[in-house]
Structure formats: C-alpha cells, structure tokens
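For this depiction, one protein chain was excluded, whereas all remaining protein chains were kept in their positions.
Chain nomenclature is as follows: A, B and C, assigned in order of appearance, with residue numbering initiated at 1 for each chain independently.
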Amino acid sequence: MLAERYPYYLANRPRQPNAELAVTHKYSGEVVTHVAVADAAAVEEAIAAAVRAAEPMRKLAPYARQAVLEHCVRRFRERAEELALALCIEAGKPLRDARGEVDRLIDTFKAAAEEAVRGGGEVLNLEVSKRAAGYRGFTQRVPVGPCSFITPFNFPLNLVAHKVAPAIAAGCPFILKPSDRTPVSALIMAEILAETELPEGAFSVLPVRLEDIGPLIEDDRLKLLSFTGSEKVGWELKARAGRKKVVLELGGNAACVVDEAPGAPLDFIADRVAQGAFFQAGQSCISVQRVLVHASLYDALREKLVERAKALRPGHPSDEATTLGPMIDEPAARRLEGWIQQAVQRGARVLAGGGRRGSVLDATVLEGVPEDASLSSEEAFGPVVLLQPFDSFDEALAQVNSGRFGLQAGLFTQDLSRAMKAWDELEVGGVVVGDVPSFRVDTMPYGGVKGSGIGREGVKYAIEDMTELRLLVLRQA
Amino acid sequence: MLAERYPYYLANRPRQPNAELAVTHKYSGEVVTHVAVADAAAVEEAIAAAVRAAEPMRKLAPYARQAVLEHCVRRFRERAEELALALCIEAGKPLRDARGEVDRLIDTFKAAAEEAVRGGGEVLNLEVSKRAAGYRGFTQRVPVGPCSFITPFNFPLNLVAHKVAPAIAAGCPFILKPSDRTPVSALIMAEILAETELPEGAFSVLPVRLEDIGPLIEDDRLKLLSFTGSEKVGWELKARAGRKKVVLELGGNAACVVDEAPGAPLDFIADRVAQGAFFQAGQSCISVQRVLVHASLYDALREKLVERAKALRPGHPSDEATTLGPMIDEPAARRLEGWIQQAVQRGARVLAGGGRRGSVLDATVLEGVPEDASLSSEEAFGPVVLLQPFDSFDEALAQVNSGRFGLQAGLFTQDLSRAMKAWDELEVGGVVVGDVPSFRVDTMPYGGVKGSGIGREGVKYAIEDMTELRLLVLRQA
Amino acid sequence: MLAERYPYYLANRPRQPNAELAVTHKYSGEVVTHVAVADAAAVEEAIAAAVRAAEPMRKLAPYARQAVLEHCVRRFRERAEELALALCIEAGKPLRDARGEVDRLIDTFKAAAEEAVRGGGEVLNLEVSKRAAGYRGFTQRVPVGPCSFITPFNFPLNLVAHKVAPAIAAGCPFILKPSDRTPVSALIMAEILAETELPEGAFSVLPVRLEDIGPLIEDDRLKLLSFTGSEKVGWELKARAGRKKVVLELGGNAACVVDEAPGAPLDFIADRVAQGAFFQAGQSCISVQRVLVHASLYDALREKLVERAKALRPGHPSDEATTLGPMIDEPAARRLEGWIQQAVQRGARVLAGGGRRGSVLDATVLEGVPEDASLSSEEAFGPVVLLQPFDSFDEALAQVNSGRFGLQAGLFTQDLSRAMKAWDELEVGGVVVGDVPSFRVDTMPYGGVKGSGIGREGVKYAIEDMTELRLLVLRQA
Partner (left out) sequence: MLAERYPYYLANRPRQPNAELAVTHKYSGEVVTHVAVADAAAVEEAIAAAVRAAEPMRKLAPYARQAVLEHCVRRFRERAEELALALCIEAGKPLRDARGEVDRLIDTFKAAAEEAVRGGGEVLNLEVSKRAAGYRGFTQRVPVGPCSFITPFNFPLNLVAHKVAPAIAAGCPFILKPSDRTPVSALIMAEILAETELPEGAFSVLPVRLEDIGPLIEDDRLKLLSFTGSEKVGWELKARAGRKKVVLELGGNAACVVDEAPGAPLDFIADRVAQGAFFQAGQSCISVQRVLVHASLYDALREKLVERAKALRPGHPSDEATTLGPMIDEPAARRLEGWIQQAVQRGARVLAGGGRRGSVLDATVLEGVPEDASLSSEEAFGPVVLLQPFDSFDEALAQVNSGRFGLQAGLFTQDLSRAMKAWDELEVGGVVVGDVPSFRVDTMPYGGVKGSGIGREGVKYAIEDMTELRLLVLRQA
C-alpha cells in the first residue's frame, strides 16, 4: 500500500514542508495519500541547486553515471510489485498494464545505463580545401546543463523515465514536475535516486502548483524544457521557453490502416487493434483511434473487433481479472462521452460500448463518425476506436495524413511497395508495418511531427537533445 | 559592374514590379543599383508556392539535387569575378576578402553537392527485450518542408549559401530574405538557381520590408526558421516562431587566449590575430574581439599587433592594395567609435587607430578596457581588438566564459592537457587550438551556445536540422 | 582508334622497353596493338618506388587527393568516346555496353573524389570503468601502404577503377596488373593519372607475365592484395599472400528467384533477366545464370525470355545495332559450349541459342539442367541462362543457397515478409529485391561470401580495406 504521506525531493533530499496535494485512488475516487507541494521559493531553490550541480554532473565519469542507473535498475526490480501497485492506485491501471509499465521502466533505465558509457564524438577531416591544410577537427557532446521536465499522468513511471534516465546518462541535472494527479510513482523513483552518488542538486522532483510553475518554463538558467502532455499546452510552452531547447511529446489521433492483403490473420489484427485501442483505457499518445479498413475486410474485422471490445472486463484495477480500468477522472470520461454523443448526433453508429459509470467508460467502437467530429479529429485519449472502410490504398494514406497530428501510424500490409510508400508518404514520426501505431520499444526514436510535437525521445535520441556538439579544431604546428 | 536594377525571385522566376530598394556603394555611399521589393501579397504567394513545392522537392532524386548544386558550382566559378565585385560594392569588402568569400561560396555548394547523395539512415535492432521479438527498425531523414531564411550583410554570399545549399541537398523549398543592405549577391545566386531544374516554388529570394516580414517568422506552413544576425533580433524571433524549428546563428565577442607556451611564433600569432580582428573590417561573428595574453608575452605581442594594425591600408575596396574597407554604414562606425570613446573615458588606452572617416573606422587596438564596457561585453562587429594580460591559465578560461556569448574561442598553446581542458571547459560551440576563433571551414559544425544562438550550420549539420527522422518498424510475420 | 603501341607505367612514368604483348580485337581476332611488358626487374623497381611513395601518399592532403580524382573525372569525360572504343575493341563489348562502362568509371571516380575528403574517425569514451578514469580515445584511419591489384578482362575500366580510385582516396600507392587480354584501357587510365600531381611511385600499371608475377602476390612490402577474377586463382593467391590483407572479388552462378506474386509485370522481369543474363555476353560476376520461377509463372516467363534471347543481335561490337558481342576468346566460348552439350547429354533442353560462331556464343536459354552439371554449379561466365520451376518459396531459397558461391541474388516478390526472409536467409553478399542479381551501383557494398570471395568493394568499403584503424589514447594530466 502507499505511504501516508510523501515528501518531495529538492536537491536530492526529501522534504515534507506540507502534505497539501491529495492523491486519489482513480477507481474508487478516495483520497489515498498526501504529497508535499513545492512553492515558488522551493522552485527557485531547486533551480539554483541544479545550476550549481551542472559542473559536478558534467564531470561525473561515465562509469559513475552508469553505476547510478544500474542501481536504479536493481532497485526497480526489487520494488517492482510496489511500483505496479502505486500505478494501479494513482493511475487506475489494471495490474497487468501496471506491471508492463514497470517492465518498461526497467528497460528504459537499462538502456540508459548502456548509453552512459557510449558517449563519444567524431574525428573530422577538415582538409577539404587548401586553406584548411594542417587543421583537424574533433567533436564531443557536452551536457546542455540544467533541464526542466514536465510529465503527464498516463505513464507516471515510464514517461518520467524517458526524461530522467537520459538526463543522468547525459550528465544533466534536472527538475521534474510530475502530474499532480499521479505524483507518487515519480516520488518513489526520487527516493531511489536519493540512494545514489548523484551530486547534490542533480535532481529535484517537485509537485508544483500551476501558479508557481513559471520559472520551470521561462527561466533561462534552465537549458532544455522537455514536456510530455497535451497539444495545446505544449505549443504554448514553446513560445514561453526563452532560449531553451524545447522537446514536446504531444498527442495524436493515431490511425491504423488494414490493407486488402494485410499480411496477418484477421484475428491477430483484431487482437492487436483491441489492445492498441483499449490498453490502459486508451490513455496513451499512440492509442489506436482510427482504423481504416479495406472495404473487402471491413465487415469481418468489424465483427471481430466488436467482439473483443465487448469481452473486456471493467473493474477494480487491482483485481487480476480486470482488463479495462477507469479513465484518469470523471471529467475526462464525461468529456469523451460527450464527444461520442456529438458524433452519434451527426450520424455515427455505436457498435460496442458507449456507456459510462463514473470514470469508467466502456470500450467503445463506432463507425460513420464524420471526419471533422471531435471524436475523429481531436485526441480522444480514452477507450474509443472508430472504424472506417476505404477502397484505395492511396486514399487511406491521405486519410492518415489529414488532420493536424502526426505521431505514429500502423499499417497491416504484406505488400513491400506499399510499406515503402507509407514510409515515404505518411507524415508521422513512425510507421509501424505489421502492427498497430501503439507499438513502442524504449530504445527506438519516438516522437511526432505536425501538431504532435517536436524532437525525439528513446534513450539515445533524448541524450542527443540533452547534449550539444562542441568542436575542437587543432592546427598542427 | 552591377546591373541597373535587379528583380526579386518568386517561385523560381524573376519579377520586377518595382525597384524601390536603393543599394549603395558601401565606400562611396552612392546609390549603385535598385532592387525590387516584395510586398505582403508576394510573401504570401511565395509561401503558398513553397508549400506546393514541398512534395516535388522531397521527390527530387538525390542525383538531381546534386546536379542542381553542381550547376551552381560551375556557374559561380564562371561568374566569380562578377560576384566578388558585387561583394566589393554592396558590402564594401576589399577585393581580396571578396574573392575569398566567393571561394568559400563554392566550397559550401560543393560540400552540399557531395552531401546530396549521402542521405541515409540506420537499421536498428529493436529486439532489446522479449516483447519486441520479431521487430526491426529503419530510419530515414525526410525534409521538414518549406523553410524561411533571413540573412545578414556581412557575408552576403556565403552565409546565404549556408542555408540555401543545404536546403537544396535536403529537399526543402525555401524563401530567403537577404539583408536589405546587401541584396544583390543573393539575387545573382537566385538568377543562377533559376537556370536549374528545381521544381517551381522551390525557392524565392525576396527583399521584404520589415512590416511585411511577419509571415516569414510566424506562419506555421513554414517548418523551419534559420536566422543569422544580431542577438537581440534572434531571440525575439524564436519566441514568435510558433511550431517551427529554429536555428539562430548570432554573434559574439570572441576571445583568443595566448598561453605562456603558445606553440607558435609570436609573429605568426600576431598575423593571425590581426587577420582575425580586422578582416572585412571586423564584421564577422567570429572576429577576434578580446585577446588574453599571458603576462610574460604581453608586451611583445602588443607591439607586434600594434605594428600590424598600423600597417593596414584603408581605402576603396576595389583597389587591390586596400586591406581595410569601410564598415557597413556610417551609423555602425559611429556606434563603435562611441563605444571606444566610452571605454577610453573609463580608463582604456588606445594603442593604435581609434579614428574614423565616414564609415571607415581605423584598425583599433586597445588595452585596459573594463570588462563591463560595451566594447568588451557587447559584440563590437568592427575592426577593434582589446588586449588583456593574464597570469594563470584557469583565469584566462574563466575570462573567456564570462559574459553572455559562446560562439568560438581561439587558444594558442602547445600544452596538450590545457588544450583538452579548454575543450572540456570553454562554453562555446568551437575551440580552435593553434589559431584564432575566426577560423571556419565550411563543412565543420559551426554555431554558438549561450547568447550566441542555437543549432549548428556547416553543410551536413544544417541538413540535419532541415530534415527529420522518420522511423519504419517492420514486424516479421 | 588505338595507338600502335602502348607503354607501361612504372612509378608514374611511361616506359616502352618493348612491345611484346599483342592485343587482339576480340571480335575479328586481329592483332590491333602492342603493349610493353614489365619483366621481373621492372616489377621490383615498381615495388621499391611504391614503398618510397607510401609516406608522400599518406601525407598528400585530402583536398589534393580529391583534385587528382576530379582531374580524372574531367579527363574521362573528355575522352569518353575513345575509352568506349577501346573497350569495344579489346574486350569485344557492344558500344552501348562500352559506353555504359565508361559512365560507371566516371561514377566510381566521382564517388572516390567525394570520399577523399570524408576520412575521419571516432572520439571514444574510454571511461567505462574506474581504472580508465581520465583517459580518452580517438581513432583515425591510416593508409595500409603499397597495394597490389590484379584485375580481369570483363570490365577493363570499371573493375580497375574500383581499386585505383579508392587507393588514391585512401592514400595508398599501388601496382596494378591488368588482364593481359585487355591492358589498353588501364594504360589509358594510367596516362591520365600521369597528368596529375600524384607523388612519384604512387602508381604503376604493369602488364606482367605469369612467371614474373610472384612478388605482386608474395612480397610483404605490399600490404594489401586485391584481386578480381576467378575463384580458383583467387583462393590460391590468399594462401600465398603472406602478411597482406587480401580482398577477393570472385565469381558466382547468380540466381534470380521469380516468386508467385513477383511485384512487377512479367515483361519487365523478362527484360531485366535477359539484360542480366546476356549483357556483355554474360561476362559479369553477377550475370544471371539460374532463374528459379514459381511454377505458376514458369511457362509464361519462359516464353518471354526465349523471345528476348532470340531477338538479340550478334555482330561487330562497334556496330551500333549489335546487342550481343563475342566472348573474350574462342577457347572460352568453346568451354561453355562444351558445358551446354554436356548438360544436354544429361537431359537438359535448349530453348534458345546453343550455337557458336568463333568466340560468339548464341544467347542461350536452357531448362532441365541437372543441378550438378557444370553449367549450373560452376560459373558459366557467358550468355547462358538456366530456367527451373519451383513450388515453394523456401525451396527456392534453399536452391539459391545450394552450391558453393554467394555473390548476389535477385528476387522478384511483392511480399514484404519474403523479402525480409530472403535478406536473412540467403548466403550472399547482396539480395536485390525487384531486380536481377546483376544490379550494382558503384557506391554500394559489393562482394561475396562462401566461394565468391572475401571483403567488399564499393568505394567507401574499399577505402576501409585500404586503411587501418590507429588509436590514440590520451590520459588527461
């Protein structure tokens, strides 16, 4: 079970000046613990500490950075079940999903531990013209300095890990503001980080009120702002970020195309789509929202998908049998229910689900949703999937590209040329052939284009953002 | 000689709706030609054309992009003397400097021609954990789309080339707004580009009035804004740039450290410092502004440097004997003269120069300039160099790092450990050991940190910014 | 027309001590020119000169190496028709094929010119464990030193270029022994190289008698032996090569699989197979020798292929209408004719061709050739192609892998998973999907496994073989 109260971590140390942030069980709605909230003075203190920690962090040897990350891996393994339970409670994740996230947390830190000793650079030939005779170049990547991280509620561990672990590998101090709805997981991670030899000030994990968050966005002593969250907030932050580098991992309305020769059995496809759409109640940036099915397969796949949606078992997330948990809160569920109703009014048909009990929305399948309905064009971020038939492959690609998002797309096809065409034409960060857009391995480059963000995560790629190239030119006497 | 009037280029074609922009000879001050100015409607038309050109540019085969760039190289070689003369007139560059810039223009396009056929990506192992069994990853870099380029007066050809040539290699359409003081060179480049097979809309070169420039900064159909110019303007642009990627190549007050065992004869060092400080009247982002000299060498080097400053011969830039040309205009020269006077009032001593005739400022050497005088802490951008002795190497490094810029630094030392230390400790984009900070090869990564900007140019590096990673994941059935 | 006599080149200079090697017109059989032959003393002299040239070649700046290669590109363009004619005469290539080879010669040198300024290395993090704290690593590639090249008759220019151009880019002196049947093309190349600033001794091009060739294989002053030619000779050379690195580009009996859904029209496939099989009378290492066709397409493709074989027009290679030239000499044609007859005796059916007039063998199509007949299991190296149906894709892959060669394989399939499977399972250097195995771009990695050789050519890859890694470790004081 959770502790009664959780301190925040400022400059590597726990502090419990208050317990003002109540954290609820996302299924029962009961308050289960209280968390300390950092005020403006604490934020300033954390920034100042991070600035002081920049040099020791830069100088922390690669093997020492690796040792810190390996310690975390060991401790996450030891405390895995506790972490899963925390996710289950504060995020409302069914246990199986929660355990899956802990596994990925470990993968992410493990990858960062491996990267920590990889750093390096290039030896450059500069003698490309006579005026450069006798010069040589060398590059290294140096940490950008203190970073600011803001993370969402849907993966309270692994989306935090995708910022924290690369920062340690890169040698950057950081201040993390976790979601105020799911701060506990990040605070347990901080507890484990506090066991390590990280230099003082290397990390702060601070629940902060909206009115005090300004410096985390605007203060130019912070050199990078990495935000995972909603589209609207993300782009606003970019405009306020001053001289910082900005990485935005925003949402999408991910599409999955099922071509006429899909290269996989329909049952497999239906399984994967159901998983991609309803996994942790659809609250993933790459949740399957739109399924474009070749007309010849449409009826058959629809039937299988509806069947799977109906078979999901909502319930208490810590019940091992539960396969569908709540959304993050009732307003979120209401918002999505409203979009469903709006779509239905405009002609959509509900094939499965559509109902809501509190924050639990049924696994919902629709067809006939107008393209410009919110349910299609906005990010649903809930257990809803829209079906739509298509006749030509090019038309399907155009559909995927319509709209303002561009994170990942799935494509079931066995056709080599179409796979290559999709790779060339789809305006997304990643095209997944043979699976749903929801596929992610923690080492792969991950991130969106268009409205879905800027920059890439996936350990090695995040480290690139957290470092900058420094050139050395040597003239040979 | 220059033509009587120059059209602008909109969507690859010349247009001469007016000739409203008068271009002066920077030495005589006389108006020498007139250039067409694009209004708001033309800007919109250019953006729309660039958006339409994005797909054909993306599909233009690498060998075809290479052919375009090789055409430019050939034509630049044929028209080299004309281009040098244009620089001489509109930028006031002594002929030798002007010819040097044309050589580098050619180097830059040649490097881009080579890069055009290099593109590629990575095959990624994704099987890092059991859940990814059977998946593989591939990356390619795709062009970001239409780009917006804003360039300064000090290298009217080569700083334009550092945006234009990579854009062609990367497959991005672009709209370039050249400096309104030196638009002619860029328009001749446009004339040559118009001879190629670039798809319609691939490029526009538009002198634009300040009041019409907004969309080039703010319009989100443009995917990247690359600006070279002043610090103040640069950072403002970043805040207004919306969802675009932003590259800023701003200025600096570059320092050069001459250590006690400098590893090169003092005469060589004095030659290089004089060249780095007074080359094209000091109007380079990496002009040597501050020289930190070990106390044991101070007097000797000072003498040699003063001698060289005094030996420079100001005059008409097209006179082959001229070694010091005018600054870009009289207000600029007056501004810098004012800073000199202010420094002198605060105790600085003028060792050479200090005078001004119109826009020609003497090659000026000072010592005793207070660190917080504008002449030291701001970007001088003129033929002025400050000398300062130091006692310990660490102190010298600290001096270089003080202040808000961080572009390049020079270091004369023969000490291996100090060279490595400087590479590790100096907060700049590049450390040049054995030469002045003014050293640049057009293929090397180039750009600043801190106030000096964000992002890197140098053909390959610019191409990286102009493209984005697109992942393909294949699940093997 | 050819000159009356050609000198050899020893240490960059022409020498004409004799004219003992008669070169015939490969169609008419007439002697058309005479070439000087190097004796044992000349070989020794060339080796000694190459050894002396190793240091100046290593020190030749990258831009200077590039200038040499660019000079060659320019001169090859100017003398293109003369080079094509030389190929036409001494190799018996139809003009179209000869011109194609000259184009590729230019591509190869152009690629090497680009690579010449690329060299570089890595900056390595060595701080992977505590005992290495404070150490850093750097790598550069240094030229291996004098190289020995032995080249065949079938691409007298471009297979020479694939050794010569990378050697210049890498900074290695070399001694080239061209085929004694086609020495002229290489000697014209040497003539052009002699116009450049290459250091004395950097290159020798020496026709050498078999009895004098020993030192080119065995002398340990030569650091790399790169041989393109027959399997039997190649592997024998490896055993005699002493301490040298050895690159062997040997032959194969390349297969092309046409799957049931081949992803391309049968007419296109038939065109490509005919081209791959009969191009320059099949005398290419990656000539299509075996075509494995899915049973469902077998009859249709057979018909189209037979039609194309019959449509080829044998004749004098310098006649623009000729599409099938002679084999290199009559013994070669007889040898292959013998294999055809042997196969027929063992049950094979000739579907087209099968006849011979002097050194011109008909474009020949067979089916039913036993797998262990020489015509199938040995390298045919002539205008012969064998058809064979298959039922399952796995069986086809197994067929390709049977036998002792492994250079390239072609695969017509539109199936993504089969394409990936072929990439994973086929034991060859390269799998070409959507085309015949005969496809080669001069920058791609090219070379075989199993009996087909060891090492890779393709400019960048050859440069890797011609250089070796040299590490620098720096301990920071």
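One rule holds for everything that comes next: contacts are C-beta pairs under 8 Å (C-beta built on N, C-alpha and C of every residue); 3 or more make two chains touch, one makes a residue touch a chain.
In this text, all values refer to a predicted model and were calculated from it rather than measured experimentally.
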Inset, instruction - Taking the full complex into account, find the residue in B:30, B:78 or B:122 that is in contact with the omitted chain. - result: B:122
Inset, instruction - Out of B:182, B:413 or B:452, point to the residue that touches the absent chain in the complete complex. - result: B:413
Inset, instruction - Provide the residue numbers of subunit B that touch the chain removed from this figure. - result: 61-63, 66, 117-125, 127-130, 132-133, 138-140, 263, 413-417, 419, 433-434
Legend entry - In subunit C, positions touching the absent partner: 103, 107, 111, 124, 126, 128-129, 131-132, 135, 137-140, 142, 235, 238-240, 242-243, 245, 263-264, 414, 419, 423-424, 428-435, 439, 441-446, 449, 451, 454, 456, 461, 468-477
Inset, instruction - By the contact definition given up top, give the residues of subunit A that touch the hidden chain. - result: 114, 117, 136, 416-417, 420-421, 443, 474, 476-477
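Assume only the chains that are shown with their structure count from here on.
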Legend entry - Degree value of the rotation bringing subunit A onto subunit B, based on Cα positions, nearest 5: 180
Legend entry - Pair of chains with maximal C-beta contact number: A-B
Legend entry - CA centroid of subunit B to CA centroid of subunit C, Å: 45
Inset, instruction - Could you grab the centroid distance between subunit A and subunit B? Build each centroid from C-alpha atoms only and quote it in angstrom. - result: 37
Legend entry - subunit A and subunit C, separation of their C-alpha mean positions in angstrom: 50
Inset, instruction - Two or more other chains in contact with one residue: find those residues in subunit B. - result: 443, 474, 476-477
